[in-house]
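Up next is chain A:
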Amino acid sequence: MEAVMFFLAALGALGGAIGVVAMRSPFYGVLALIIHLFSLAVLFLLLSSAFVAAAQVVVYAGAVMVLYVFVVAYVGGDTESAWEPIPGQRFLAPLMGAALFVELSIAVLSSSLMALGTHGADTKPGFGDPAGIGKLLLERFLLPFEASSILLLLAAVGAIVLAQRKAEQ
Partner candidate 1 sequence: MNFNAPHIDYAALSPVLALTVGLCVVLLSGVFKPLKRAIPGLTLLTLATTAGLLIWRWDNPQDLVSGALRIDDLAISISLIAILTAGFAVLLSIREPATEEAGPGEYHALLLGSVLGMVLLAQAQNLVTFFVGLETLSIPLYILCATNLRREKSLESGLKYLIVGSLGSATLLYGMAFLYGGSGSTDFGGIAHGIAQKGVLGDPLVLVGIAMTAVGLAFKTSIAPFHQWTPDVYEGAPSPITGFMAVATKAAAFAVFIRFFDVALAPQVDDWQPALAVLAAISIVVGNVGALGQDSLKRLLGYSGVAQAGYILGGLVVASEAGVNAIVFYLAAYAFMNLAAFAVVVARERETAFGDHIDAVRGLGAERPQLAWPLTISMLGLAGLPATAGFIGKLYLIEALVEGDYTWLAVFIAVGTMISLAYYLRVVAAMWMRPGGEPAATPAIAGASPEADPIDPEAGRRLYLVGPALLAAAATIFFGVIPQP
Partner candidate 2 sequence: MINSLLWTPLVFGLIGLVLPHRYAGWWATLGTAVTLGLAISMVIGFNSGAGLQDTVDVNWIPGLGVDYSLGVDGLNVFLILLTTVLWVAGTAFAAFREQERPHLFFLMMLLGETATLGSFLAQDLLLFVLFFDLMLVPFYFLFGAWGSDREGGPSASAATLKMIVYTLIGSLLMLVAAIATAIISAQDGGHLTFSIAELAKHPLSEGSQRWIFWFFAAAFLVKMPSFLLHGWMPDAYRAAPLPALAVFSGVLAKVGAYGFLRVVLPLFPAATVEFQEVILVIALASILYGSVMAFTQTNVRLIAGYSSVAQLGFITAGIFALSADGSDGAVLQMVNHGLVVAPLFVIVAILAERSGTEDLREMGGMAMKAPVLAALFLIVTLATLAMPGSANFVGEFYILNGLFDSKIVFAFVAISGVAMSAYYALRLYQRTMHNRKPAGLESREINLRDGIVLVPLVLCIIGLALYPQLILKRTDGAVQQSVASVTSSKKPVALTHQAQPAILRVIPQASSQ
């Protein structure tokens, strides 16, 4: 069952990802990404990370994607031409993509780390649930947590600075 779920979710994630890369129109790209994100959430669940999966759905698929959709709607989702101005890019990009994948896979598969070949450590129930995450977040990772809130503030300020009307003068 878990294997089936994994393959389905993996297919979804991969398909979404390929969709993002392959779709000519940004709009379809955004939709493909949403599929990808949902699939990822499933994978997270499979990895007993309920809170992360939830956050993924709410934050990403919900909030962020909406922003994307708005922006794409605002700037217009022109499809991009197939013309490639950079010589060699067409050829090198997939090559390097493949190289990356091969190298990373080798790193993983040839690793002597035994745990990789297992289902993971035996976790207590409650691993990855909101309570545990929240506790960890507020105890050990208090500072990064607070810092990321400031980061969010800054990003918001930045978005305003960049997108404000004044720029059109």
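A quick word on the picks: all candidates are chains of the complex that A comes from, given by their letters.
As a convention for this text, a residue touches a chain if its C-beta (ideal position, glycine included) is under 8 Å from a C-beta of that chain, and two chains touch if they have at least 3 such contacts; residues count from 1.
The shown structure was predicted, so the numbers you read here are calculated from the model rather than taken from an experiment.
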Options 1 or 2 - which one, within this complex, touches chain A: 1
Contact footprint of candidate 1 on chain A as seen in their complex: 103-104, 106-108, 110-113, 116, 131, 135, 138-144, 147-148, 150-151, 154-155, 157-158, 160-162, 166-167
